[in-house]
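Every protein chain but one is kept in place in this view of the complex.
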Amino acid sequence: MAVQTVKEPQVTQGTMWAIEKSAPEPGLKRVTAPIPKVGPRDVRIRVTALAICGTDLHIFEWDRWAASRIRPPLIPGHEFTGVVESVGPEVTLVKTGDRVTGETHLYCGLCYSCRRGLAHLCRNVQILGVDRQGAFADYVVIPEQNVWKLDPRISDVIAAVHDPLGNAVHTALAGPVAGLRFAVFGCGPIGCFAVGVLKASGAAWVAAIDKNPVRLELAERMGADLPLNVERDAVVSAILDATGGDGVDGMLEMSGSAGAFQDGFEVLANGGRVSLLGIPSKPLEIDVAKEIIFRGANVQGINGRWIFDTWYRMQALLLSGKLDIAPVITHVLGWDDFEKAVELQRSGKAGKIVLRRDRA
Amino acid sequence: MAVQTVKEPQVTQGTMWAIEKSAPEPGLKRVTAPIPKVGPRDVRIRVTALAICGTDLHIFEWDRWAASRIRPPLIPGHEFTGVVESVGPEVTLVKTGDRVTGETHLYCGLCYSCRRGLAHLCRNVQILGVDRQGAFADYVVIPEQNVWKLDPRISDVIAAVHDPLGNAVHTALAGPVAGLRFAVFGCGPIGCFAVGVLKASGAAWVAAIDKNPVRLELAERMGADLPLNVERDAVVSAILDATGGDGVDGMLEMSGSAGAFQDGFEVLANGGRVSLLGIPSKPLEIDVAKEIIFRGANVQGINGRWIFDTWYRMQALLLSGKLDIAPVITHVLGWDDFEKAVELQRSGKAGKIVLRRDRA
Amino acid sequence: MAVQTVKEPQVTQGTMWAIEKSAPEPGLKRVTAPIPKVGPRDVRIRVTALAICGTDLHIFEWDRWAASRIRPPLIPGHEFTGVVESVGPEVTLVKTGDRVTGETHLYCGLCYSCRRGLAHLCRNVQILGVDRQGAFADYVVIPEQNVWKLDPRISDVIAAVHDPLGNAVHTALAGPVAGLRFAVFGCGPIGCFAVGVLKASGAAWVAAIDKNPVRLELAERMGADLPLNVERDAVVSAILDATGGDGVDGMLEMSGSAGAFQDGFEVLANGGRVSLLGIPSKPLEIDVAKEIIFRGANVQGINGRWIFDTWYRMQALLLSGKLDIAPVITHVLGWDDFEKAVELQRSGKAGKIVLRRDRA
Partner (left out) sequence: MAVQTVKEPQVTQGTMWAIEKSAPEPGLKRVTAPIPKVGPRDVRIRVTALAICGTDLHIFEWDRWAASRIRPPLIPGHEFTGVVESVGPEVTLVKTGDRVTGETHLYCGLCYSCRRGLAHLCRNVQILGVDRQGAFADYVVIPEQNVWKLDPRISDVIAAVHDPLGNAVHTALAGPVAGLRFAVFGCGPIGCFAVGVLKASGAAWVAAIDKNPVRLELAERMGADLPLNVERDAVVSAILDATGGDGVDGMLEMSGSAGAFQDGFEVLANGGRVSLLGIPSKPLEIDVAKEIIFRGANVQGINGRWIFDTWYRMQALLLSGKLDIAPVITHVLGWDDFEKAVELQRSGKAGKIVLRRDRA
């Protein structure tokens, strides 16, 4: 099970290099694919940097979720930076040569969700690189309404992780933060980003919980006040002790693990906020009476990012220097290192990995 | 297992009649008890009407919850109307002769919850008739800060159910209502009240779900647009059909049943609100990814009532005539009918039952 | 100064009848105009009903605002119902023959407001019939993203006033309503609509204030509990008396008059909401310290409607039967009665006036 590094096919006119899930089985393959066409309101982007998401690993490994959702052949990838190569005749937001990235929830704009300002919860949503041809290629096409024009002060590497960073910003800022105390369960890249966003936003104290020491160290570098290893520390009592018995005002769930749900409610102050982003792989048993009702908890399902409210606030946090996500991006590799990147990501020894074309 | 109707003991000076849980076993007993003392900021109330809550039935039946929480001897009862009989020297809100009822969450005022305006989630809360001597007696004493002075236009019978009606108002108004569509799971008295509150508050459409035809009829009389019997109707498809596939904007859970949780999420529009009041008797299995996260659901644990924001709004809804809860109060009995009331309530053939002293 | 009823020019192929502001001077003229073209994402609508707004009267009268904003020649009109006559090639929301109306704030979708979900506050907004050719014509063209498809149960007459009704819904629902008390200053059509929306949404009590007895009577028919004539009644003391000295929880300003601003703050409870929709014709003197700061008031500038959250809730209130706006539509006239409609509207003796093509 590997990214197949067979001899690369030649790229002819109208074709491009791409990484593809070619068949319903583990692995990914380098292929020559047609350059995607540009509709009247579309934007074609030459990809200059890309990053690998947990979703991409699911697709690579062809797990149950992937098998049920993905229809090969598919070019995965939804975390990217690029330069506008061509635009449809009705596009006005950007022009050829603009540096951009994009929102990966392709929304219809016409459903009950979209028409009430909840485009990130569009009923007909298509995810780039999941439901449509993605960004692990020379070119990717997205609708103008999904394009985000980059400030020149944002680097290609940082821009390539705007999608997961946006998840973190959306989750962290889904309620008041300043002067409040938090626990973040799960210190993968999004969890670590979230620690950074919380601290940049005035969180008075943040506990970060994981079982992976590498990730806990990243969380600490992002500002976590109390890193806790679930395999070593008494998470609940440590947090209650540190908060004078009050518990935390907010809990961010970024792991999807059953244990996090259990501990997370236990450390929540009455009336506290629970923001759920991590995807549990199966149904969980929850003591609703004790954990939610009697606590007066407010439990939020978080999905995607506000389009583009979250983006503006993310950009502003980055440009102001209040949020520095560099520690989480542990590896910046070359364009040909896709296989290496996948292996690194699967090893659990990396934070976020970005590939840059100009390092090829 | 019954309310013991032994020959009543004589009430001497300084004593009063009361209904008591005398020992850790099923049943309730009429007793002579000392008239409770009045502290400097307390109010002693002569009870003129009382109502029976599901909690009282748990205490009567001495189920697992009751056995774990109640320390006999205890006078239960927390739904009541009365007249102020005496006040402590520091009381300024009411005076002897005032008609009142009260908030049954006795809060400390000094904990992290109370000092941030969340007194209903007080960490040291005591519930009247559960943790302290309650209202099934000639007199009940509560702190001034819990007293609610009654408008003369509110009858004793209506006032006696302000506690559960307050639950319904709190749950229904925990988010926007006007011009939105709802499903209420569980049509006990609080569920039926909630249907009425929703409709009075501009809910465009309300489905009401239960398995008890008597209760469903009450819900319909309170304004439910689509009563559904879980034992007969395809709840999920009926609601999706009726909402053009959108689902409901809000789901109120008033039953505590596992099936309601399952169906309730299925019929929820993306971004919808779930307000949980009904107490499940055990942990529930929830498909968090599908039901909460991908839906972008907002799940609220609801407890008690805002003190006294909910009360003001409840009073205003009643006085305006917009909310008429008379259909839910199916029985108004006499003061000596306590045993009968308990049996009726347990039969599932009653809505809310109120006992009035002047009908004794 | 009148709508010119000169002999009508002949409508040839590619042309249509329209009402036009042809020159920078008072009056409106019937003209033959080219049928507007349909862009790729546009929808052309054959108008079947139209209504006259205060804005249209300003244009007719050519007051200071009109002279500064309108560039003749212009077809005014933004309140209408119609049937889709043709659609651009990219339109998917509607098809020929669909009954529709539309949101009159034409938004760019790309500015800082639009991209954060505030399209009604678009920085590049164009108002139909003000900044672009409007609906007082056989045909009107609007972008697909502005089209609202009508439920068959909504009549042409009701649909023709969705724009101002949407203003009222937006203003009334800009904060909690159920179980609260309100004062609505200004009982023109939008003020009267707002009274109805408040009452349908559970407002416990609504005072309505105007100087025109005809309008006050309409407000009363819409459910106002206390109509007050500023020329006859002591508005402030009447409202404070009726609210037990508390004042109202919310004040809706629909008149733009200086006196309303003065009285409106005086009757506001501490912490109350002030929702401003009426446009004062000049700067107002406000005692900010006393009226806003010490009261802890929340003053909202209200503009347009949420696109389309307000529309969905408006539709649901209408379809549920909770909101009946029929009393406010005092006149339904024929297609040729435009001049009569303008005169009626200017007389102050009408509520809302609608013209129907099939009554021509």
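General remarks:
Chains: A, B and C, in written order; residue numbering restarts at 1 for each.
Quick note on the criterion: a contact is a pair of C-beta atoms (placed from the backbone, for glycine too) under 8 Å apart; a residue touches a chain by one contact, two chains touch by 3 or more.
What you see is a predicted model; the values in this text were computed from it and never measured.
Of the listed positions C:23, C:234, C:293 or C:326, the one in contact with the omitted chain in the full complex is C:293.
For the chain left out of this panel, the touching residue among A:65, A:294 or A:312 is A:312. Check A:70, A:128, A:180 or A:328 against the missing chain and you find that the one touching it is A:180.
Only one of B:60, B:112 or B:205 touches the absent chain when the whole complex is considered: B:112. The chain omitted from view is touched by exactly one of A:48, A:146, A:167 or A:201, namely A:201. In the full complex, subunit B touches the hidden chain at residues 40-41, 90, 92-93, 109-110, 112, 115-117, 145, 306-309, 311-312.
If you put the missing chain back, the residues of subunit C touching it would be 112-113, 116, 118, 120-121, 123, 246, 256, 261, 269-271, 276-277, 279-289, 291-303. Contact residues of subunit A toward the unshown chain are 169, 173, 176-181, 197, 200-205, 312-317, 319-320, 322.
Assume only the chains that are shown with their structure count from here on.
Separating the centre of subunit B from that of subunit C, both taken as means of CA atoms, is a distance of 42 Å. Along subunit C, residues 312 each make contact with two or more other chains.
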